[in-house]
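Here the complex is missing a single protein chain, while all its other protein chains stay put.
Up next is subunit A:
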Amino acid sequence: MEDCLAKKMEITVSEAEKRTGRNAMNIQETYTAYLIETRAVESQTEGQCAPVESLWRRYSEFELLRNYLSVTYPHIVVPPLPEKRADFVWHKLSADNMDPDFVERRRIGLENFLLRVASHPVLCQDKIFYAFLMQEGGWKEMVNETGFQLKADSRLKALNATFRVKNPDKRFTELKHYSDELQSVISHLLRVRARVADRLYGVYKVHGNYGRVFSEWSAIEKEMGDGLQSAGHHMDVYAASIDDILEEEEHYADQLKEYLFYAEALRAVCRKHELMQYDLEMAAQDLTSKKQQCEELATGTVRTFSLKGMTSKLFGQETPEQREAKIKVLEEQIQEGEEQLKSKNLEGRDFVKSAWADIERFKEQKNHDLKEALISYAVMQISMCKKGIQVWTNAKECFSKM
């Protein structure tokens, strides 16, 4: 990653702010704006602190950027954005987009997105991306001028449409299958985890009632009083500790969510390949039929039934001149078609090659990231247990002094 932008520049999404303004339909709305700060790293090594450049962007602009990147680099697994709406919440978390915790987690997610793009060997070199970071005004127009929306294949949006591809690349089929399974398993995991968090919260909080009762009870006791009182205090501590524990766990959930969305991006690449392959096969099919038509006209044999053949039989044969003209047109088309097919094939092979390279890169990144996420989750669990041991050991001591 020699040319990686991330190495040359520090990028942070440092703040979030509520704004009101008018949207595209001229309706007043409230939205959150995020402050992107960048600072060149190179000049720092010279002993000077480079100036920090900053600009504000809102979520919809991030979305625009990502759409542009997806269309412009169809063979790349484009990093996903954090979720638009809060999903997989457990009861204490708010599902409100304006909730400060949600905004905070989104801020972190957006920063992560930018860092991912900046560390991608291909994406980081994109001019539009650079402008996103550096140029506040006129960026939207710049993006639209690229005309990427025209390139966007509307067929991709129809996620469930199947294209009967006769010769799919087996690797892509497997990969698509994998990404589907991954999506399904991670969302199941996140759902259950949310329920687990909910229940665990309940268990801890009820222990807080012990604190109250022990305190009340200690009031009527003489020798047992002190022990009960301090034990009660520990119960309160225990009950309160769950809030921090679960907040930390949210971070783990976010890491999983990123890969949930990454799975979607992976799937998108597979779909694009499918489409390409489909177009290729269609083109090849078209070419074959044209060649056939040509042959028939040239030799005068009708091998297959065609409406034209029937009508000409009924309404009289064509003149040789007409036939010649037709053949010529067809020959031109065939030539065009063959060229198109060649270039499509080339395109296809290029796509497969570069896509596969990026997929390998992605796989490595995924394995690395997820391993780390699992490790930190385990560490979290251990620390939670250690805290539990601590609290109950303290309580035990209080009891032993009764």
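Following the convention adopted for this analysis, a contact is a pair of C-beta atoms (placed from the backbone, for glycine too) under 8 Å apart; a residue touches a chain by one contact, two chains touch by 3 or more; residues count from 1.
Quick note on the criterion: contacts and distances are computed from a predicted model.
The chain absent from the displayed complex carries the UniProt protein name "Sorting nexin-30", chosen from "Trafficking protein particle complex subunit 2-like protein", "SWI/SNF complex subunit SWI3A isoform X4", "Electron transfer flavoprotein subunit beta" or "Sorting nexin-30".
Screening A:Met9, A:Val165 or A:Ala395 for touch with the missing chain picks out A:Ala395.
From the options A:Phe172, A:Tyr210, A:Tyr262 or A:Phe362, the residue with contact to the unseen chain in the full assembly is A:Tyr210. When the full complex is taken into account, the listed residue touching the unshown chain is A:Tyr178, out of A:Tyr178, A:Tyr278 or A:Trp356. Here the missing chain is touched by one residue of A:Ile36, A:Val78, A:Leu133 or A:Ala231, and it is A:Ala231. Within the full complex, the residue among A:Ala40, A:Ile108 or A:Val196 touching the omitted chain is A:Val196. Counting over the whole complex, subunit A has residues 178, 181-182, 185-186, 188-189, 192-193, 195-196, 198-200, 202-203, 206-207, 209-210, 213, 216-217, 220-224, 227, 231, 367, 370-371, 374-375, 377-378, 381, 385-386, 388-389, 392-393, 395-396, 399-400, 402 touching the chain that is not drawn.
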